[in-house]
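This is the structure I want to talk about, given as C-alpha coordinates.
The complex appears here minus one protein chain, its other protein chains still in place.
Then we have chain A:
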(Lines give C-alpha, C1' and ligand atoms only; values in the text may rest on other atoms or scores of the structure.)
Protein backbone atom coordinates (compact mmCIF):
# COMPACT_ATOMS: atom_id res chain seq x y z
CA UNK A 1 0.00 0.00 0.00
CA UNK A 2 1.33 3.35 -0.91
CA UNK A 3 0.77 6.57 0.94
CA UNK A 4 1.77 8.62 -2.04
CA UNK A 5 -0.53 11.55 -2.50
CA UNK A 6 -1.35 12.21 -6.10
CA UNK A 7 -2.01 15.90 -6.47
CA UNK A 8 -4.36 15.44 -9.42
CA UNK A 9 -6.62 13.06 -7.54
CA UNK A 10 -7.07 15.27 -4.50
CA UNK A 11 -10.51 16.79 -4.19
CA UNK A 12 -9.24 19.70 -2.14
CA UNK A 13 -6.38 21.08 -0.14
CA UNK A 14 -6.61 23.10 3.05
CA UNK A 15 -4.77 26.37 3.05
CA UNK A 16 -4.36 28.97 5.71
CA UNK A 17 -5.66 32.30 4.45
CA UNK A 18 -6.30 35.80 5.70
CA UNK A 19 -8.88 37.55 3.61
CA UNK A 20 -9.92 41.15 3.95
CA UNK A 21 -13.31 41.13 5.59
CA UNK A 22 -15.86 43.80 6.42
CA UNK A 23 -16.76 43.79 10.06
CA UNK A 24 -20.10 45.30 11.01
CA UNK A 25 -19.85 46.54 14.55
CA UNK A 26 -23.31 46.60 16.05
CA UNK A 27 -24.00 49.39 18.48
CA UNK A 28 -27.66 48.47 18.65
CA UNK A 29 -29.46 45.14 18.66
CA UNK A 30 -32.66 46.64 17.28
CA UNK A 31 -33.25 45.28 13.75
CA UNK A 32 -35.40 48.30 12.87
CA UNK A 33 -32.63 50.79 13.64
CA UNK A 34 -30.17 48.68 11.67
CA UNK A 35 -32.60 48.62 8.75
CA UNK A 36 -32.94 52.41 8.75
CA UNK A 37 -29.23 52.99 8.78
CA UNK A 38 -28.57 50.38 6.09
CA UNK A 39 -31.19 51.92 3.82
CA UNK A 40 -29.43 55.27 4.16
CA UNK A 41 -26.01 53.75 3.39
CA UNK A 42 -27.37 51.82 0.42
CA UNK A 43 -28.46 54.99 -1.29
CA UNK A 44 -25.05 56.58 -0.66
CA UNK A 45 -22.83 53.81 -2.00
CA UNK A 46 -24.78 51.13 -3.80
CA UNK A 47 -21.55 49.59 -5.17
CA UNK A 48 -20.60 48.41 -1.72
CA UNK A 49 -23.70 46.27 -1.30
CA UNK A 50 -23.00 43.48 -3.78
CA UNK A 51 -23.53 40.43 -1.60
CA UNK A 52 -20.58 41.62 0.41
CA UNK A 53 -19.64 39.11 3.10
CA UNK A 54 -19.71 40.67 6.57
CA UNK A 55 -18.86 39.57 10.06
CA UNK A 56 -21.32 40.80 12.67
CA UNK A 57 -19.38 42.02 15.66
CA UNK A 58 -21.60 41.97 18.73
CA UNK A 59 -18.86 42.52 21.32
CA UNK A 60 -20.13 45.99 22.16
CA UNK A 61 -23.65 44.75 22.84
CA UNK A 62 -24.40 43.69 26.34
CA UNK A 63 -27.37 41.48 25.67
CA UNK A 64 -27.67 37.80 26.45
CA UNK A 65 -30.04 37.18 23.55
CA UNK A 66 -30.09 38.75 20.13
CA UNK A 67 -32.67 38.68 17.41
CA UNK A 68 -29.88 37.33 15.27
CA UNK A 69 -32.19 35.82 12.69
CA UNK A 70 -33.95 39.13 12.09
CA UNK A 71 -30.69 41.07 11.95
CA UNK A 72 -29.40 38.64 9.33
CA UNK A 73 -32.59 38.99 7.36
CA UNK A 74 -32.23 42.78 7.36
CA UNK A 75 -28.65 42.47 6.14
CA UNK A 76 -29.54 40.09 3.35
CA UNK A 77 -32.38 42.36 2.28
CA UNK A 78 -29.71 45.01 1.73
CA UNK A 79 -27.38 42.66 -0.13
CA UNK A 80 -25.01 42.08 2.73
CA UNK A 81 -24.09 38.47 3.40
CA UNK A 82 -23.51 37.70 7.07
CA UNK A 83 -20.97 34.88 7.26
CA UNK A 84 -20.03 34.88 10.90
CA UNK A 85 -20.57 36.47 14.29
CA UNK A 86 -17.80 37.71 16.50
CA UNK A 87 -18.11 37.87 20.28
CA UNK A 88 -21.20 37.65 22.45
CA UNK A 89 -22.23 35.22 25.16
CA UNK A 90 -22.83 31.52 24.71
CA UNK A 91 -26.51 31.76 23.60
CA UNK A 92 -25.43 34.09 20.79
CA UNK A 93 -22.78 31.59 19.73
CA UNK A 94 -25.37 28.79 19.74
CA UNK A 95 -27.86 30.75 17.68
CA UNK A 96 -25.11 31.77 15.22
CA UNK A 97 -24.30 28.11 14.69
CA UNK A 98 -28.01 27.29 14.39
CA UNK A 99 -28.25 29.86 11.59
CA UNK A 100 -25.28 28.28 9.82
CA UNK A 101 -22.95 31.14 10.65
CA UNK A 102 -19.44 30.86 12.00
CA UNK A 103 -18.46 32.26 15.36
CA UNK A 104 -15.24 34.02 16.27
CA UNK A 105 -14.00 34.73 19.79
CA UNK A 106 -13.90 38.39 20.82
CA UNK A 107 -11.07 40.46 19.39
CA UNK A 108 -8.86 40.61 22.50
CA UNK A 109 -8.86 36.88 23.03
CA UNK A 110 -8.33 36.01 19.40
CA UNK A 111 -5.31 38.17 18.69
CA UNK A 112 -2.61 35.64 19.62
CA UNK A 113 -4.54 32.93 17.87
CA UNK A 114 -4.59 34.69 14.58
CA UNK A 115 -0.83 34.34 14.68
CA UNK A 116 -0.97 30.66 15.34
CA UNK A 117 -3.20 30.10 12.38
CA UNK A 118 -0.56 31.62 10.15
CA UNK A 119 2.37 29.83 11.73
CA UNK A 120 0.95 26.44 12.49
CA UNK A 121 3.76 24.69 14.25
CA UNK A 122 5.27 25.85 17.50
CA UNK A 123 4.13 29.36 18.31
CA UNK A 124 7.07 31.32 19.65
CA UNK A 125 6.56 33.01 22.99
CA UNK A 126 6.83 36.75 22.77
CA UNK A 127 9.99 38.02 24.33
CA UNK A 128 10.55 41.63 25.24
CA UNK A 129 12.75 42.71 22.40
CA UNK A 130 16.23 43.96 22.68
CA UNK A 131 17.83 46.47 20.44
CA UNK A 132 16.60 49.86 19.54
CA UNK A 133 13.47 50.35 17.56
CA UNK A 134 12.68 53.71 16.12
CA UNK A 135 9.92 54.79 13.79
CA UNK A 136 11.37 55.49 10.37
CA UNK A 137 11.93 59.13 9.65
CA UNK A 138 9.04 60.83 7.92
CA UNK A 139 6.57 57.99 8.30
CA UNK A 140 4.10 57.75 11.13
CA UNK A 141 4.12 53.96 11.25
CA UNK A 142 6.47 51.10 10.61
CA UNK A 143 9.57 50.17 12.47
CA UNK A 144 13.33 49.93 12.07
CA UNK A 145 15.19 47.36 14.15
CA UNK A 146 18.97 47.48 14.35
CA UNK A 147 20.81 44.37 15.41
CA UNK A 148 20.43 40.63 15.19
CA UNK A 149 16.98 39.22 15.91
CA UNK A 150 17.87 36.17 17.94
CA UNK A 151 16.26 32.79 18.45
CA UNK A 152 13.12 33.13 20.57
CA UNK A 153 12.72 36.85 19.91
CA UNK A 154 9.77 38.31 18.11
CA UNK A 155 9.85 41.71 16.45
CA UNK A 156 6.57 43.11 15.21
CA UNK A 157 5.51 46.14 13.24
CA UNK A 158 1.76 46.22 13.91
CA UNK A 159 1.42 49.02 11.36
CA UNK A 160 3.48 49.56 8.26
CA UNK A 161 6.74 47.93 7.26
CA UNK A 162 9.41 46.32 9.37
CA UNK A 163 13.03 46.96 8.46
CA UNK A 164 15.68 44.82 10.12
CA UNK A 165 19.27 46.04 9.79
CA UNK A 166 20.91 42.77 10.71
CA UNK A 167 20.14 39.09 10.55
CA UNK A 168 17.04 37.20 11.66
CA UNK A 169 18.30 33.97 13.18
CA UNK A 170 16.69 30.55 13.22
CA UNK A 171 13.92 30.41 15.80
CA UNK A 172 13.26 34.15 15.61
CA UNK A 173 10.10 35.67 14.16
CA UNK A 174 9.59 38.98 12.38
CA UNK A 175 6.09 40.21 11.59
CA UNK A 176 4.68 43.27 9.89
CA UNK A 177 1.33 44.60 8.79
CA UNK A 178 3.17 45.75 5.67
CA UNK A 179 6.35 44.37 4.15
CA UNK A 180 9.33 42.83 5.89
CA UNK A 181 12.80 43.94 4.80
CA UNK A 182 15.85 42.15 6.16
CA UNK A 183 19.26 43.62 5.38
CA UNK A 184 21.08 40.47 6.37
CA UNK A 185 20.48 36.74 6.44
CA UNK A 186 16.88 35.64 7.03
CA UNK A 187 17.03 32.32 8.87
CA UNK A 188 13.90 32.56 11.03
CA UNK A 189 10.25 33.15 10.21
CA UNK A 190 9.07 36.19 8.33
CA UNK A 191 5.38 37.08 8.14
CA UNK A 192 4.31 40.06 6.06
CA UNK A 193 0.81 41.44 5.65
CA UNK A 194 -0.37 39.99 8.96
CA UNK A 195 -3.62 41.94 8.73
CA UNK A 196 -4.28 40.67 5.25
CA UNK A 197 -2.39 43.12 3.04
CA UNK A 198 -2.00 41.18 -0.20
CA UNK A 199 0.43 43.75 -1.62
CA UNK A 200 2.97 43.20 1.15
CA UNK A 201 6.24 41.46 0.41
CA UNK A 202 9.33 40.04 2.05
CA UNK A 203 12.79 41.14 0.98
CA UNK A 204 16.06 39.79 2.26
CA UNK A 205 19.76 39.68 1.51
CA UNK A 206 20.23 35.98 2.10
CA UNK A 207 17.35 33.51 2.15
CA UNK A 208 17.40 30.61 4.63
CA UNK A 209 13.95 31.29 6.11
CA UNK A 210 12.14 28.66 8.15
CA UNK A 211 8.84 30.12 7.06
CA UNK A 212 7.74 32.84 4.67
CA UNK A 213 4.20 34.15 4.81
CA UNK A 214 2.40 36.93 3.00
CA UNK A 215 -1.18 37.60 4.11
CA UNK A 216 -1.48 34.07 5.43
CA UNK A 217 -0.12 32.28 2.37
CA UNK A 218 2.96 30.54 3.51
CA UNK A 219 5.88 28.44 2.41
CA UNK A 220 8.09 26.38 4.67
CA UNK A 221 11.81 25.98 4.18
CA UNK A 222 11.08 22.56 2.69
CA UNK A 223 8.85 24.10 0.03
CA UNK A 224 11.48 26.59 -1.11
CA UNK A 225 13.50 25.81 -4.22
CA UNK A 226 16.97 24.94 -2.86
CA UNK A 227 18.56 26.94 -5.66
CA UNK A 228 17.13 30.11 -4.11
CA UNK A 229 18.67 29.46 -0.72
CA UNK A 230 21.45 31.84 0.17
CA UNK A 231 20.49 34.34 -2.52
CA UNK A 232 18.89 37.72 -2.09
CA UNK A 233 15.22 37.49 -2.96
CA UNK A 234 11.84 39.12 -2.91
CA UNK A 235 8.70 37.27 -1.95
CA UNK A 236 5.33 38.41 -3.30
CA UNK A 237 1.83 37.14 -3.80
CA UNK A 238 0.83 36.66 -7.38
CA UNK A 239 -2.46 34.90 -8.19
CA UNK A 240 -2.69 33.65 -4.61
CA UNK A 241 0.66 31.94 -5.01
CA UNK A 242 3.68 32.89 -3.00
CA UNK A 243 6.35 33.68 -5.57
CA UNK A 244 10.03 33.90 -4.67
CA UNK A 245 12.30 35.62 -7.14
CA UNK A 246 15.98 36.45 -7.04
CA UNK A 247 16.88 40.09 -6.73
CA UNK A 248 19.62 40.57 -9.26
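Keep this in mind: a contact is a pair of C-beta atoms (placed from the backbone, for glycine too) under 8 Å apart; a residue touches a chain by one contact, two chains touch by 3 or more; residues count from 1.
In this section, contacts and distances are computed from a predicted model.
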Per UniProt record, name of the chain withheld from view ["Cytochrome bc1 complex cytochrome b subunit", "Acyl carrier protein", "Septum site-determining protein MinD" or "Imidazole glycerol phosphate synthase subunit HisF"]: "Septum site-determining protein MinD"
Touch with the omitted chain, as defined above, among A:16, A:171 or A:243: A:171
Contact with the hidden chain (one of A:152, A:196 or A:243): A:152
Those residues of chain A which, in the complete complex, touch the missing chain: 127-131, 148, 150-153, 166-167, 169-172, 185, 187
